[in-house]
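Written below as structure tokens is the structure these notes are about.
Showing chain A:
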Amino acid sequence: MFRCMLAVILVAFGAAARAEDSIRIGLTDPMSGAFAQTGQQNSQQAQYLLDSINSKGGALGRTFELVTYDNKLQPSEALIALQSMVDHNIPFVWSNAGSNVAAALIDGVEKHNARDPDHRVLYFTAGSTAPELTNEKCSFWFFRFVPTTEQFAEMLVRALPPEVKKVYLLNPDYLYGQAMQRDSTKFLAQYRPDVQAAGNELIPVGKVKDFSSYIAKIKASGAQALITGNFGPDLSLLIKAGTEAGLDVSYYTVWAGTGGTPTAIGPAGNSRVFALQAFNDNMADEQGDAALKDLVTRFRATHDYDFDAGSWRAMFELLQAAIQKAGSTDPAKVAQVLEGMTSRDMLGHEWAMRAEDHQVLMPYYVSVFTKDVKYDSEHTGLGWKVIKTYEGKDLALPTTCKMKRPAT
Partner candidate 1 sequence: MSGATIRRRGGARRTWWGSWAWFSALGLAVLLPWIIFDWRHGRHDGFAVALLTQTAIMSVFALSYNMLSGQSGLLSFGHAVFLGLPAYVTIHVMNAIAAGHLWIPEELLPLVGGISGLLFAALFGYPTTRQRATAFAMITFGIGELVTAAATMFQGFFGGEGGVTADRALNTSLLGLSYEPAIEVYYLALAWTVIAVVLMRLLARTPLGRMAEACRDNHERVRFLGYDPHGIRFCQFALSGFFAGIAGALYAMTYEIVTYDAVGATLSGNALFMTFIGGVGVFWGPIVGAVLVVIMQSWVGLVSNAWQIYVGVLFIAMVMYAPGGLAGLIVLHGPVWQEGRIQALLLSYARVALPGLLAVLGFVALVELGSSVMLGEHEKGAVRLFGGALDPASPWLWGGGAALLLIGGSIARRQGRALAARWALIAEGTSAG
Partner candidate 2 sequence: MTPALALRDVHKSFGATRIIQGVSLEIRRGERHAIIGPNGAGKTTLFNLISGRLPVSSGVIALNGRPIQNRSPQKIRRLGLTRSFQIISFFHRLSVLDNLRCALLWPLGYRVAFWRLLDRERRLNQAAEEWLERLALTARRDVQAGALSYAEQRALEIGLTVAGGAEVVLLDEPTAGMDRGEADRTTALIREITQGKTLVMVEHDMNVVFGLADRISVLVYGHLIASGAPGDVRGDPAVQEAYLGAEAA
């Protein structure tokens, strides 16, 4: 991290004629403030994966280099970070946290590439899931390597076991949660007409301290399962209040696997909490691949947290293959090649970059929080075990994207 930052400074002062032979990826995420750890762990995991790719030769005989920029989770700061990357001629811009940041960057990159065609950049995300980013706001210069919340809603609905007849929907009250609510309802009607939505709730983000009243309401509704897009404290407080009041439901969540939540939920969540995941530490052992096992074992040996970003390896491999095929790091050429490209990840599942909206179709998993695993999560004694696997092509949804491709 510090090395990267120092590198940035060196560039900033033009002190060293930087070897332009490495392929630089500019990662902008929150590196300070309340979300700093997420940003830092993201960059460390990315570095770990890139090291492994570099050890096999990188692309075009050059290695990948990660340069990080703090955006404080603020769109304005992200745009300043973008400026900085442009100054340093970094061709690939990458961000994860915050759909507000992603929306600003898509717009910013689109305008920058139009205004300064000599220094264009390609932007991709592996964390921003708002559907609009590959629909209304889609851009030729933007690629998304993570499913959308619409797909999340579909995955959760399809994961409901047949005996569940009543579900309760509870989501955060902003664009994302409102979309989760709308899409869950839509997919319930489509896949499970036998299931009744017993309740439908939107809650302000981070404002509810005592979820008991919500639990009382859920209990009164007679729901057997809860579908929620909540995250962070809003999720852990909900599950804590529920288990404490003896609420007998299964929690179908999007984010229970993310940093800190397993700790906060604790043993009370055993076999009750389900989460959507792109990767977890136990997959290698369950699905058996020597190289992957080695990757996970080495990671666990050197890091003190969950290897939840393992799926990014497939993303980097796609990028690597695209650069290789384009024969250059020119963003326009790479973007052209990346459209429609496919590859297989280390578990043998297919990844495809859909050309019409630049939305990846990647495998995704539903896992349960259980004691019955090899690697536990955050020293809780419980870990994540896959119960359902979706193939990318099963998750393909129609898009409204009208892609504007550059003339050249």
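By our rule, a residue touches a chain if its C-beta (ideal position, glycine included) is under 8 Å from a C-beta of that chain, and two chains touch if they have at least 3 such contacts; residues count from 1.
Picked so that all candidates are chains of the complex that A comes from, given by their letters.
Not measured: the values here are computed from a predicted model.
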Chain touching chain A (counting every copy) in this complex, out of 1 or 2: 1
Contacting residues of chain A [partner candidate 1, same complex]: 1-3, 5-6, 8-9, 12, 14, 31-33, 36-37, 40-41, 44, 70, 72, 74-76, 79-80, 83-84, 86-87, 89, 99-100, 102-104, 107-108, 111, 115, 130, 132-133, 137, 173-176, 178, 204-205, 207, 302-305
